[in-house]
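One protein chain is absent from this view; the other protein chains keep their places.
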Amino acid sequence: MTAFLSSINYNAWIVPVLLLLPAFGAVGLWAHALLTANDPADKRWREVRVLAFAFFLGEALLSLGLWWSIDTAAIGWQAMVDLSWIPQWGIRFTVGLDGISLTLVLLTTLMMPLAVLGSWTSIRTKPHAYYALLLLLTIGMLGVFVSLDLVLFYVMWEIMLVPMYLVIGVWGGERRLYAAIKFFIYTMIGSLLMLVAILYLGSEASRIAGAPTFSYDFILNNVRLDPTTTLWLFGAFALAFAVKVPMFPFHTWLPDAHVEAPTAGSVILAAIMLKMGTFGFVRFALPLFPSAAMNPAVRSFIIALAVIGIIYGALVALVQPDFKKLVAYSSVSHLGFVMLGIFALTTESMQGALMVNINHGVSTGALFLLIGMIYERRHTRMIADYGGIAKVVPIFATILTIVSLSSIGVPGTNGFIGEFLVLVGAYKTQPLATVISATAVIFAAAYLLWALQRIIYNKLDKPANEGLKDLNWREIGLLVPLLIAIVWLGVYPKPLLDKTEPAARRLVEYVQTGGVKAAVNITHTAR
Amino acid sequence: MLVEALALSAVLFTIGVVGVLTRRNAIILFMCIELMLNAVNLSFVALSTLYGATGQVFVVFTMTVAAAEAAVGLAIIIAIFRHTRSVNLQNINLLKG
Amino acid sequence: MLANQFHSLFYAFGFYLFGLVAIASAVAFVTRKSPVAAAMWLVNVMFCLAALYVMLDAQFIAAMQVLVYTGAIMVVFLFVIMLLNLGHPSELADARGRWGYIFATFIGLVMLAEVMALNRANTIERMIPPDLAARAAAAAATPLAGGIIGPVAAPLFNEYLLAFELTSVLLLAAIVGAVVLGKRRTDAR
Partner (left out) sequence: MMHPAMIPEGAHPLAATVARFVWLLPLLPLLGFLINGTLAMLGAAKVGPADPSAGHDSDDHGHGAAHGHDAHDAHHAPTRHKYAAITSLVGPGVLVAAFGLAVACFFAMRSVDMERPFLLTLFQWMPVGDLNLTASFLLDPLSMVMVLVITGVGMLIHIFSVGYMQDDPGYPRYFAYLNLFVFFMLVLVLGGSYPLLFVGWEGVGLCSYLLIGFWFSEKANADAGKKAFIVNRIGDFGFLVAMFLMFANLGSLDIATVAEKAVELPMGGAIVTAMALFLFLGCTGKSAQIPLYVRLPDAMAGPTPVSALIHAATMVTAGVYLVARSSAIFSMAPMAQLVVALVGALTAFFAATIGLKQWDIKKVLAYSTVSQLGYMFIGVGVGAYVAGVFHLVTHAFFKALLFLGSGSVIYVMHAAYHATHNHDDAQDMRNMGGLKTYMPVTFYLMWIATLAIAGIPLFSGFFSKDEILGSVFARISHSTLAEATLFGVPGGTILLIVYVLGLASALMTAIYMTRMMLYTFHGPNRTGEAERSHLTEAPWIMTGPLVVLAALAAFGGWLNVPELLSAVGPVGSLDHWLEPVVGEAALRTTLGAAPHVTHQTELMLVGTAIAIAVAGIAFALLRLKPAALVPKKDSPAATGISRVLENKYFVDEGYDAAIVQPTLAVSRAVLWKGLDAGIIDGLFVNGSALLARAFGWMGSQLQTGQVGTYAWVLLIGVITLLGAFTFR
């Protein structure tokens, strides 16, 4: 397979193509909208969703090659493309992949078609705009994962915001405007600080390099700042990413955004967009400011926030009447594990953190898909309105049980691997924080099983629930890949772990030694 | 005599301002503004003794402006009056924010 | 320029006389209840100013003052007052009450004080360009080509020709505005 891929020089063109294909998709949809302006709405709707799905599927298939073509063991960026973008300010279009971003890119490209399939029948108003926005969203998300130029990264970071704001704002639930605006402003405030930090870094790099440059490699290898500025810059980056993670005090946008977003919106939000924050920490905050990350005060503060996030998220999820809000708060708890894993700075915990990233994407994505499906039938998200529907919709109940078990982290499913690695790895450097976070294992079981029981078990007493229809073949086909991922990653996660192992180990060593060791081993030599 | 002229212009100007602030009748308001303009003209003329006649040219201009302003202003007052039967500024607040 | 003026006592007396009368009538103008009385006092102020202009060698301006300001603008004002039958002072209890007056005058005094401070703080001396005396002398030397009007008319039609034309456009606009606003709406509004 790698031979075939290198024969077509796959690495050279894949990343730009992955970024451009959605753009063409959007244009295609726009053209379709114009051409079929006067066709009956229903026909147009059916055609456009098939067209959109074709683009997303193409994107996914194209990206599969990455799994073989990217050699994550090698030092330096893979599939790198470096073009000049705005010469006057020295901003270049540099993109590249390594072990960490590979897994997240694949998660994005593979989750998008499933998200689109998930909202196959629920989105009927203005479908063209809807799918075009999802395509733009893909560009933004992929861009963030692959960009190696700080300004390019910031641009992609902002591109990602707008479509999601519109998706929530236009196709959302009742309080969608409040949720959309809150989501937008929350992230915007954070990222503005980051912009200031980027500009400062850029000026510093330009001073050293003579010519203006924002290249990530150059800054990583050459820019050495005094401790206080590093702390400030780290703080700016950390705040922007903390909002996105979301970490404890900055998380209140998540439940609203999730509850009000349409199915595909909340699936993408949960599965991919929450990973932006943690990816940002791993790619930018930690490597660029190792001394700040190793600073005991900063580190224990962030770990404390992570632990609070874990326990707080789980406890608040326990009492949510709305199932989607419950899953949203559980996301806060899961991502608290990721932050604990990252800042424990051991190879196992970092690997575990990256693993939880992927698992959370799979299991919470599946949970939201399922909620979307039952919402389409019953039009309510309140747990109290359900009850005893296992007899009426057995397939739905079985899949929901399996996915909930994966989310709880029962061994044999993917959830366990991630959390176990994080906790085992984190115990060595943060014993107390780990033990407290381990209690979240109990709360996770409590809130999810209690919700599960109130929905599918108990007496079937509400007449509205009796007429429910079970999942159709499309929905089952959509969930099967996720179930396979849950079981495969739970039983045999070795392939995925091998992919992320080199990058994670090098990152931890780099940060542990406070960046003193030649940065060369994390990226190839400065240009 | 320059200083006295300027002082006089300042006093007149102040009186004009006080008039604008206190009176509520639109027309008297306009007249106060005319008074303020005159005060300015006076200072122009006074200073033109120092700097040559350009000051006086400006006075000409201010006069034309004053005339235009008065014309339009009064037209507006008439329109308002026809509408509200009074020129008391107190109750003309359609532009309330 | 008019350097040849001699500062006789008479001149100063005249200046102060007209100054005080102007101030008194201005004060009266502000405090009158009826607009007609107020208008009359304002006319008086304008006349005093015209006199002062003459004493400051700005004869043309004085003439214009009387002609344009007093003659035209004040007449229009009076005309409008009469037209709208605002003469009777009763319904014009427009004073804002004791408190408003005091505060307004206080603000006025504050402003006055500031302006005075500006005047006295030798700003004027600093404003006077050093070569003023020379320029004044030169100007004086040249004979009064256009008579009294010359010094005013020359710049008006040389450097400020454009401005002059623009004023005509302004006046045209004002006329059109006044006519449109003043016209009684025929359609039922």
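Going by the order they are written in, the chains are A, B and C; count residues from 1 in each one.
Just so we're on the same page, a residue touches a chain if its C-beta (ideal position, glycine included) is under 8 Å from a C-beta of that chain, and two chains touch if they have at least 3 such contacts.
None of these values were measured; they are calculated from a predicted model.
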Q) Which of the displayed chains are touched by the chain that has been omitted? A) A, B, C
Q | Touching residue (missing chain; options A:N9, A:T121 or A:S300) | A | A:T121
Q) Of A:T125, A:S300 or A:Q453, which residue touches the hidden chain? A) A:Q453
Q: Can you list, in ascending order, the chain B residues touching the missing chain?
A: 17, 20-21, 24, 26, 29, 89-90, 92-97
Q) Which residue numbers on chain A touch the omitted chain? A) 121-122, 182, 186, 249, 251-253, 312, 315-316, 318-320, 346-348, 351-352, 373, 376-377, 388, 390-395, 398, 405, 410-412, 416-417, 420-421, 423-425, 427-428, 431, 434-435, 438-439, 441-442, 445-446, 449-450, 453, 456-460, 463-464, 466-476, 492-494, 497-498, 501, 505
Q. For chain C, which residues lie in contact with the unshown chain of the complex?
A. 107, 110-111, 114-115, 117-118, 121
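Rule of thumb we're sticking to: only the chains that are shown with their structure count from here on.
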**Q.** For chain A paired with chain B, centre-to-centre distance based on mean C-alpha positions, whole Å
**A.** 67
Q) How about chain C: which of its residues touch chain B in the complex? A) 1-2, 7, 11-12, 15-16, 19, 22-23, 26-27, 29-30, 35, 38-39, 42, 45-46, 49, 52-53, 55-58, 60-61, 64-65, 68-69, 72-74, 76-77, 80-81, 83-84, 86, 91-92, 94-96, 100-101, 104-105, 107-109, 111-112, 115-116, 119, 124, 128, 132, 135-136, 139, 151-152, 154-156, 160, 163, 167, 170-171, 173-175, 177-182, 184
Q | Of all residues in chain B, those that touch chain C in their complex | A | 1-8, 10-19, 21-25, 27-28, 30-32, 34-35, 38, 41-42, 45-46, 48-54, 56-57, 59-61, 63-72, 74-79, 81-82, 86-88
